[in-house]
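Note that one protein chain is taken out, while the other chains of the complex remain in position.
Labels run A and B following the written order; every chain starts at residue 1.
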Amino acid sequence: MTGAVLQIEDLRVRIPVPGGRWVGAVDGVTLAVGSGEIVGLVGESGCGKSTLGGAVMGLLPGGSEVSGRVLLDEEDLRGLTDEQYRRIRGDDIALVSQDPASSLDPTFSVGAQVAEAIRNHRDVSRRAARERAVELLGIVGIPDPRARYADPPHRFSGGMKQRVVIAAALANDPAVLIADEPTTALDVTIQAQILHLLRDLTVRSGTGVLLITHDLGVVAQVCDRVAVMYAGQVVEQGTVRDLFARPLHPYTRALLDSQPAAHHRSGDLPVIPGRVPDLTEPPAGCRFASRCAHVHDRCATAPPVIGMPNGGQVACWLHQAVTEEVR
Amino acid sequence: MTMTMASGARRSRSAVAALPRSARIGALILVVLVVVAVLAPLLAPHDPNAIDSSRVLGAPDLGHPFGSDALGRDVLSRTIYAFRTSLAIVFGAVAVASLIALPLGTLAGYFGGWVDQVISRPLDMLLVLPALLLAISLIAIVGPGSLVAALAIALIYLPILARVQRASSLVVSQSGFVEGGRARGWSSAAVLRRHVIPNALGPLLVQAAILAGFAVQIEAALSFLGLGTQPPTASLGLMLSEGRDVLTQAPWVEIFPGLAIAVIVLAFNLLGDGLRRHLDPQGVVS
Partner (left out) sequence: MTALLDVRGLVVTFPAPDAGLRRRRVHALSGVDLSVGRGRTHGLVGESGSGKSTLARCVLGLQRPDEGSVVFDGTEIVGLRGRALREVRRRIQPVFQDPLGSLDPRWTVGRSVRESLDAFGVGSALDRDRRVRELLDLVGLSPDHADRHPAALSGGQRQRVGIAAALASEPELIVADEPVSALDVSVQAQILNLVAKLQRELGVAVLFVSHDLGVVEHVSHEVSVMYLGGIVETAARAELFADPVHPYTRALLAAIPVPEPDARLVHVPLSGDIPSPINPPTGCRFHPRCPLRVDSCSRERPVLQPVTAAHHVACPVALGARPQSDPAPAQN
């Protein structure tokens, strides 16, 4: 795919754990985010979605091993020195994480933190940075931004803090924004506000967003495309409309079915039997095989990534007959 | 996830084998020291208080490997007996302080509110007084001696340990299993005994072990100043004080008790530090 602001190719991340073993948290992920596009990365805890975000930001636990390519505007980030990475972080790529309270320094005013985000990367005067910060606080919906510029974070509610974090993240018009569970800590009515804000701002500025979440509902609300992760691998990706209407991978289907909100009736929710495999010793073949209702002998071999006519991709033998593999 | 599973499995194995190496080394040294202290009469080659005018400031030799002091007493024998005095004071002081701090801190943390106020405010007042001043004042009132030195150290440590226990029991009290215990019909006393104390005890043990190392130094300081153990009884601090006068002529009188203090402090610090890493990997206990 050309024109992608962020392109991840065959990314693998191994993280050391006590006992001299390694967790293969991300295993061969290929993913692209276009300008002004919001791509959802959805999966359950431990599937590697946050590690993937960390790999893009260059923020992984010490000792981690990374291979593959991460292209930002066609420049490979993997070759960067720490200093070069520091310079693009907060400038070309920005992060909004789950907990707005810990993203903000409690000892500085919210305005100063937004202004600092600007002055870190732009050679502008204090005054200009301040004016821009006030403007940004207004854009993200802080009422009376000039008066609240000097307030410390604890004077703000969780939702308002997350608005400030978004203002700081978007201060330098990043090409890519990694939003890691940005609304998980927020109440549902506030979540709706923040998702709308995120969508409005990034579509307007052309920022590509990788929205990492466990919530398929959130994906359906704001994303253009979606990738479903399971046990370190992307098992399916496609446009939100296609994937929700016709989920191809049995895991995607099971995940959609187990959403309580999707069932406007009582009776048992469909469940996925078994447990997520241990990623220190991942099973050979398809990683979902032990829990899959459609398991077959050939699942002992890792399934190919199959391109569908509608542009989606799925890693499952079930669809091999439909089209030929892409790689 | 993997880490919590690992620590859970570790906990169920033998408690000692599971400790980090530093804690095991510290514990081993302490066991040796306690054995030495207990068996002092058997191990000491000479009477520690026997004065021998022919050996005044005698250099180390085969019969007296640590040499002799200004009164011709055997430094090795005196050091062995001094272990006894100093360890007894340290263990006694830390045990008394811990045993009082445990209930006070636990109750303050669990009940909070006015119970906390009544317990914590007086302890805070103790805490603001300089430690040695507190000890010296107590001794000025009661008079010097080993027992008083131990009590003085306990008094210095009580508020510190009570604070540690209060903090950890406050944290444990807010966890679901404590509420659950109450909701499952247990009285506060039973919940404290069954859930709160076992889970909140770790930081107190760590702090007590670390403070025990410092207690050796306080005891030495008090004895050095003549406020602790009284001659002729041997204590490490007292020996340091005596050795100082003859340091240039007979350095062995000073060096060996000094080394002994260093070994005790090191052992307690290794133990405390290892326990801290074992029980509290996040470093909540300062």
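Note that in this section a residue touches a chain if its C-beta (ideal position, glycine included) is under 8 Å from a C-beta of that chain, and two chains touch if they have at least 3 such contacts.
Please read all numbers here as calculations on a predicted model, not as lab measurements.
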> In the intact complex, which of the presented chains make contact with the chain not displayed?
Replying inline: A, B
>> Touch as defined at the start, partner being the missing chain; which of A:67, A:157 or A:301 qualifies?
In response: A:157
>> Among A:86, A:122 or A:196, which one touches the chain that has been omitted from the display?
In response: A:196
> Who touches the missing chain here, A:255, A:279 or A:308?
Replying inline: A:255
>> Just to verify: which one of A:110, A:133, A:170 or A:218 makes contact with the chain not shown?
In response: A:218
> Given the full complex, what residues of subunit A touch the hidden partner chain?
Replying inline: 44-45, 157-160, 187-193, 195-196, 214-222, 240-241, 244-245, 254-256, 258-264, 266, 268-272, 275
> Contacts of subunit B with the missing chain: which residues?
Replying inline: 4-5, 7-9, 11-12, 175-177, 179-186, 190, 194-195, 198-199
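As a convention for this text, only the chains that are shown with their structure count from here on.
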> From the C-alpha centre of subunit A to that of subunit B, how far is it in Å?
Replying inline: 52
